[in-house]
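Following: one structure in structure tokens, then a few remarks.
Removed from the display is one protein chain of the complex; every other protein chain stays in position.
After this line comes chain A, so read on.
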Amino acid sequence: MTNNDKDKTVTTEETGGLSRRSFLGAGALAGAGAAAVPMTAAMFASAAKAQAAEAGNNKAFIHPGDLDEYYGFWSGGHSGEVRILGIPSMRELMRIPVFNVDSATGWGLTNESKRIKGDSAHLLAGDSHHPHMSMQDGRYDGKYVFINDKANTRVARIRCDVMKTDKMLTVPNVQAIHGLRVQKVPYTKYVICNGEFEVPIVNDGKASLEDVSTYRSLFNVIDAETMEVAFQVMVDGNLDNTDADYDGKYFASTCYNSEMGMTLGEMIAAERDHVVVFSLERCEAAVKAGKFKTYNGNNVPVLDGTKGSDLTRYIPVPKSPHGMNTSPSGKYFVANGKLSPTVSVIAIDKLDDLFADKIKPRDAIVAEPELGLGPLHTAFDNKGNAYTTLFLDSQIAKWNVEDAIAAYQGKKVNYIRQKLDVHYQPGHNHTSAGETRDADGKWLISLCKFSKDRFLPVGPLRPENDQLIDISGDEMKLVHDGPTYAEPHDCMIVHRSKMKPNKLWTRDDPIFAETVAMAKKDGVDLEYDNKVIREGKKVRVYMTSVAPNFGLTEFKVKLGDEVTVIVTNLDEVEDVTHGFCMTNHGVQMEIGPKATSSITFVANQPGVQWYYCNWFCHALHMEMRGRMLVEA
């Protein structure tokens, strides 16, 4: 500050100062008037204008016992999981293991989870990026959340009545599923996702291995109910992020490697890459007409959507675009520039003409506002404003879409409304219900890739920082820093009124239907019987659990037997989950109220092996245990 530092005294003593702290708060500023400030007229005008906007007044503090207004679904990055947060409190409510192995729930260990993981049951890691909920007419329907696994080229589905993963699919012919969204309108018939890494279309390690001209990325269209690939579309360049329109007609994906470069320098050489737009109607017709090929020994139809195809159009946009976001008005696709300080606004109502070849690809661009350095993702409110993360500036730029369009047409308009520092380096952002027609302009989440000095240091590995921003007023206001473990890439926020999760499992749940069928074949009634079925070296141990007892307090097997323990939790009490843990065997699992879970292991240690309940259930939880007697 200029000319206002009086006698600076440096002391180190600590005193209390709560009252002074509040004195230094906003209250001290009331009645700010003109003062002798050494500024130019221009700077003075700038500063004066900067104070005009007012911040909103959302309440971010949720008192103990009160409930949040929104559910937030967070991806867990390379932790492989999905998490549920309460918004705005940012309290973590639940973790849903998906591509990871989870010690607490036995996900990846139980027979039920292995069945759901299917051909990838042997994979113990994953990288989940983009959680997106199924929709009806452009609004969340609370039914499913879909999530990609970049690490192992998978897509999984979470059933929101039980908040568990119920389907998993390894997508063939591609490598590294990245961007993922859902069809919004008329309903989520399809999940769409991008194969990011370029591989030979016949990836057999033979002639094509180093022949880059055979490398391709495919756009993948998955049936949301059956979770099978309906068809794939071969494109030029690679594929990054994607989104769908609000008409049920078009999908759009960004491409950052139109060069098909194999090294960083090659990938960032071109001035422009592109957005590729897919016509759903034309793709479906092509599949129906049999205009596809199959590769690599599977029967997934692969359509040719490379340049010149009727199925796609390529819209050039500045270098290395990343995020793809549809405005909730349904009018625009926004491609975020990354290496260009601009975002490209594509008018969806021009796409019919583009596909009819009445206009040129760049004519579909109606604005290309310059927002700042490193724009990655854009979220929207319900007032026509957009919020773009600027990775390099480490800011969120709030801008008005229609003003940006006016500026593109040559009008003198300042389309930028505000810039807000975030900490640090924001990636994805998301507004409350902002990817749906229900966008309400209340909250914005900025998923920051680094926390640096924002929290107590915890060693070289730091948490990420998920920041909550109140956008209900004219001015964005940062209200909360949320440390998170590796590494939320994306999130989505749904109003609680859309969600109807179950309190208890129902006995006919398909997740354990196969286990129920096995019991039936063994003549076991899971809700009454506690029985041991022997079939040679295979032993099936059926037991119930009612706090504080397992239905069997002991069972006997022979050393080397393959033991399957099937536990059915008969507690009909909300929140009484049991666990089953066989000590010294690495065996444990969750059994939710009214659920059946099973796990198989080899009894490879002789003698007494205690099993116990490890989800706290009862005052006599410690006593809830039994013996496996292993005869040698």
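Note that a residue touches a chain if its C-beta (ideal position, glycine included) is under 8 Å from a C-beta of that chain, and two chains touch if they have at least 3 such contacts; residues count from 1.
Here, contacts and distances are computed from a predicted model.
*Asks:* Per UniProt, what's the omitted chain called: "Nitrous oxide reductase family maturation protein NosD", "C-type cytochrome", "TonB-dependent receptor" or "Formate dehydrogenase iron-sulfur subunit"?
*Replies:* "Nitrous oxide reductase family maturation protein NosD"
*Asks:* Could you tell me which of A:59, A:91, A:288 or A:452 touches the chain that is not displayed?
*Replies:* Answer from the full complex: A:452 touches the omitted chain.
*Asks:* Using the definition of touch stated at the top, determine which of A:203, A:395, A:446 or A:544 touches the missing chain.
*Replies:* Of the candidates A:203, A:395, A:446 or A:544, A:395 is in touch with the missing chain.
*Asks:* Check each of A:120, A:418, A:431 or A:446 against the chain that is not shown and name the one that touches it.
*Replies:* Touching the chain that is not displayed is residue A:418.
*Asks:* Any idea which of A:114, A:272 or A:350 touches the chain not displayed?
*Replies:* Result: among the candidates, A:272 touches the missing chain.
*Asks:* Tell me, which residues in chain A touch the chain that this view leaves out?
*Replies:* 1-17, 20-21, 23-24, 26, 28-29, 32-40, 42-43, 45-47, 49-51, 53, 264-266, 268-272, 316, 318, 339-342, 362, 368, 370, 372-373, 392, 394-395, 398, 408, 412, 414, 416-421, 423-425, 450, 452-454, 475
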